[in-house]
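Missing here is one protein chain; the remaining ones are kept as they sit in the complex.
Chain nomenclature is as follows: A, B and C, assigned in order of appearance, with residue numbering initiated at 1 for each chain independently.
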Amino acid sequence: MPDRDDAARLADHAQIEGLADDLLPALIAKLGATGLAELEVREGDWRVRLRRSADGTTSGARTTPGRAARSAGGHADHAHQQPAPEPAVDPYRAAATSPGVGISHSRPEISSGSRVRAGDRIASVDVLGIPQEVVAPVNGIVGAGLVESGDAVEYGQELVWIELISTAAERSGRDA
Amino acid sequence: MPDRDDAARLADHAQIEGLADDLLPALIAKLGATGLAELEVREGDWRVRLRRSADGTTSGARTTPGRAARSAGGHADHAHQQPAPEPAVDPYRAAATSPGVGISHSRPEISSGSRVRAGDRIASVDVLGIPQEVVAPVNGIVGAGLVESGDAVEYGQELVWIELISTAAERSGRDA
Amino acid sequence: MFSKILIANRGEIAVRILRACRTLGVEAVVAYSEADRESLAVQQADEAICIGPADAKRSYLSAPAVISAAIVSGCDAIHPGYGFLSEDEGFAEVVGAHGLTFIGPPPQVLERFASKEATRHLLGGEGLATIPGSNGMIRDDLHGLEEAERIGYPVLIKPSAGGGGKGMRMVRTPRELEAALKICRSEARAAFGDDSLYLEKWLEDNRHVEVQVAVDRFGHGVHLGERDCSVQRRHQKFLEEAPTPALGEAARNELAERAIKAVVAAGYENVGTLEFLVDPAGNAYFIEINCRIQVEHPITEMLTGIDLVTTQIRIAAGEPLGFSQADVTLRGHALEFRINAEDTEHDFRPSTGTVERYLVPGGPGVRMDSHLFTGYEVPPFYDSLLGKLIVWGPDRPTAIARSRVALDELVVEGLVTNVAIHQALLVNDIFLAGEMTTNLVDRVGSAAFLAAAAR
Partner (left out) sequence: MFSKILIANRGEIAVRILRACRTLGVEAVVAYSEADRESLAVQQADEAICIGPADAKRSYLSAPAVISAAIVSGCDAIHPGYGFLSEDEGFAEVVGAHGLTFIGPPPQVLERFASKEATRHLLGGEGLATIPGSNGMIRDDLHGLEEAERIGYPVLIKPSAGGGGKGMRMVRTPRELEAALKICRSEARAAFGDDSLYLEKWLEDNRHVEVQVAVDRFGHGVHLGERDCSVQRRHQKFLEEAPTPALGEAARNELAERAIKAVVAAGYENVGTLEFLVDPAGNAYFIEINCRIQVEHPITEMLTGIDLVTTQIRIAAGEPLGFSQADVTLRGHALEFRINAEDTEHDFRPSTGTVERYLVPGGPGVRMDSHLFTGYEVPPFYDSLLGKLIVWGPDRPTAIARSRVALDELVVEGLVTNVAIHQALLVNDIFLAGEMTTNLVDRVGSAAFLAAAAR
């Protein structure tokens, strides 16, 4: 490939530097503040794109809400749907998920506000009459339930939030 | 979506600004100098990508070499082929292309080294007995022929190079 | 058999013809315009040759470009597909003059059937009913009234020099006729410089039924049943099916048999389609013959198991048909949905774009003839046909049930398609009862037709 001439190179540099100086700060501020996944800016023949990496910020399967409860919509629409972008992991809390497909049951001794440790049994899912334990994934305080006792749930479905100890106090203050 | 906290935002900014200050200049220099199409740099959860727009730097259809002369290869292989990346336009020369599908004929008065002007008739393509003129796309000197007189050619096929006047001297010096 | 065939067409039919050539073991060269350089047919072809720019007049419609391409690529035959040069008898003649074979009827046959009027007369003489009309031109009002009385109202007044529906007028009574004759006469004089008029019976709730035939060089012909193409929008077919729900089995057989007998007697050769209008009483009137492979040929293939494109090529190569009417059996029911790049929400205006995601429907009885693939950029220069979804079932209700599933499965992202009108059709009571006429959609308008389905 032949060398590009100096004038063309200079013009390129000017365009890119324009982007870097004028647009990038605004771009960065916007992306940082909103948690948007990707932003792109064009100038002339050039474009700059900023993208948040998915790794480390979303956890994959566990973040997709259960489909068992979802009633049948128009399947044509569904087939045309793009998979929704996966939401970022919440730094304040973690969800306890269903160990099986069946009917969820709460435990009488566990309710919103209960303090639990990772591994504690906090609910159960009844799979053909055999209860399977739902355990707390982290130390924390039992927060909002995502399903009612008696609801049908699927494997891996998020059932209840566990608020992380370190942030729970701060947030409950805000919520009050 | 809940607000991101300030610490997380600051960390994001630091990462992006690191990219902008340290890496971007190098990135720009590299992309500007080599004519590469795209470059991407990652830092932590962020990545910045620079991409040269295809518009204006490649000419599309005319750069794909003719297929008429290509003999039948294994079509299974062909079907699996990805389209080849389009070559960049050569700043030293331009090709005169076929105005039709047929048999190419050279003109006795035009040969390698002939000086021609844009629009000059430099060859013809015989389409069912009717000659169609091949014209020089630019002022220059007739260079290498890409087909022989009497060859079958397709529409748009590059037939002969015209070396640009401004660079022809320099290059012929180099070639000698 | 030919040694190498030039495919002088594009889109799904170029892919279809390429498959037929390969099945026959014949080499093929795809002729393409600059706009179709990245098309599926070009990708799949062993050999492809660019014949001109995007403008069809300078590529697919250019006889010199197509014939020159065939010669320089070493072909001995040209398949024109449908549209473009496929029924151009002048083209067929020049192809022959260059020692190549036109895949279709020979030039002299094309010429014999080139005029609609002459063809109606020819096949009328071989026993096909044509639409009743006046004996020649209307001399004066009295003659007009007499002829209309004989034909039976309503009648259509048609200018002799007109065409494409221009200057026509439908009347229901003698009084209307008298008034309209004067207007039509002066309009025709003004528009065409010729005020001769004739009358034709007006078929109100008609259905469009066509018979597929195949006749070899030795005068051995078979029919392959009929197709119903009544479902139209502004005279454009968008769904075809076979067998026609308009006629019982005996009537269908009788029509098809009369058709094949007439065209064999008239010297037709190769595959072709005879189009009929069928009135509510079941009378079939011959309108015209299509001397080419048709868009809707796959539904006949689904019913008969016979490959019409290889049949067409074999006949053009001078081979005998190789089977007789007794070998042709029709099984089940098939529908063809034309998938067009049309925006049903904006008066079916053509859409264009790049296919971002493409999922092909499948399962028993489902066939998709299309040139789409993920990443394909639909060029804006040609017609809007993206492909044809063909669905077979052992009976009409099963074929319709499968069609609903297949239409739901079809995903073409990046383009707007007309799938909504097909889905509307499949919940339309008149269609489901098999009672559709050519004005099914236009009677209420596309928008109302779509809206009724959404309720």
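What we mean here is this: a residue touches a chain if its C-beta (ideal position, glycine included) is under 8 Å from a C-beta of that chain, and two chains touch if they have at least 3 such contacts.
Computed from a prediction, not measured in an experiment: that's the story for all the values here.
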Candidates C:G282, C:G305 or C:G445 - the one touching the absent chain: C:G305
Absent-chain contact - pick from C:G96, C:G267 or C:G332: C:G332
Absent-chain interface as seen on chain C, which is shown: 15-16, 19-20, 22-25, 40, 44, 298, 301, 305-307, 329, 331-332, 357-360, 362-370, 373-374, 392, 394, 398, 401-402, 404-405, 408-409
Residue ranges of chain A at the interface with the undisplayed chain: 61, 64, 66-68, 70-73, 75, 78-79, 83, 100-103, 127-128, 130, 152-157
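Everything that follows uses one rule, which is that only the chains that are shown with their structure count from here on.
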Busiest interface, counted in C-beta pairs: A-B
Inter-chain centre distance, chain A versus chain C - centres from mean C-alpha coordinates, in Å: 53
Per-residue multi-chain contacts in chain B, two or more chains: none
Shared-contact residues (touching 2 or more other chains) in chain C: none
